[in-house]
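A protein chain is absent from this complex, but the other protein chains hold their places.
Now for chain A:
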């Protein structure tokens, strides 16, 4: 039986996953209150993020739904990386994300924020997270991706 971890405490960041960290200055993406710089190698940057993080959530800045996903994952003991997208970059980021090989069919046209990537692959939006959590499938998936220990 899975143990409940109160949402206020969570596993500290490891090398591959982290909270809202500051990204390396070579290609800075926006985090909380950060400046927006569009680096030349942008295209790969988002992809790199996806691959490097066991769990990463892309959401619009200040979006409350993104907050919901984040809190839910935190409550499970996951420390998700959160990438807050500025309005200006929105289209570009969506574009890149759609191009990333999600492993499943990338027929999910029109990625809507917030969107979650688990284990380098496209997982889905808030609804999918909720549905898999209720059905009990989410935690095993997270464990497989190395986002969750216990």
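Just so we're on the same page, a contact is a pair of C-beta atoms (placed from the backbone, for glycine too) under 8 Å apart; a residue touches a chain by one contact, two chains touch by 3 or more; residues count from 1.
Note that in this section contacts and distances are computed from a predicted model.
**Q** Of the options "Transcription factor IBH1", "BZIP domain-containing protein", "Anti-silencing function 1B histone chaperone" or "SMCR8 protein", which is the UniProt protein name for the chain that has been left out of view?
**A** Looking only at the record, the undisplayed chain corresponds to "BZIP domain-containing protein".
**Q** Which residue, A:51, A:68, A:92 or A:141, contacts the hidden chain when the whole complex is considered?
**A** Missing-chain contact among the listed residues: A:68.
**Q** By the contact criterion defined above, which parts of chain A meet the unshown chain? Give residue numbers in ascending order.
**A** Here the touching residues of chain A are 1-2, 4, 7, 62-65, 67-69, 71-72, 75-76, 126-127, 130-131, 133-136.
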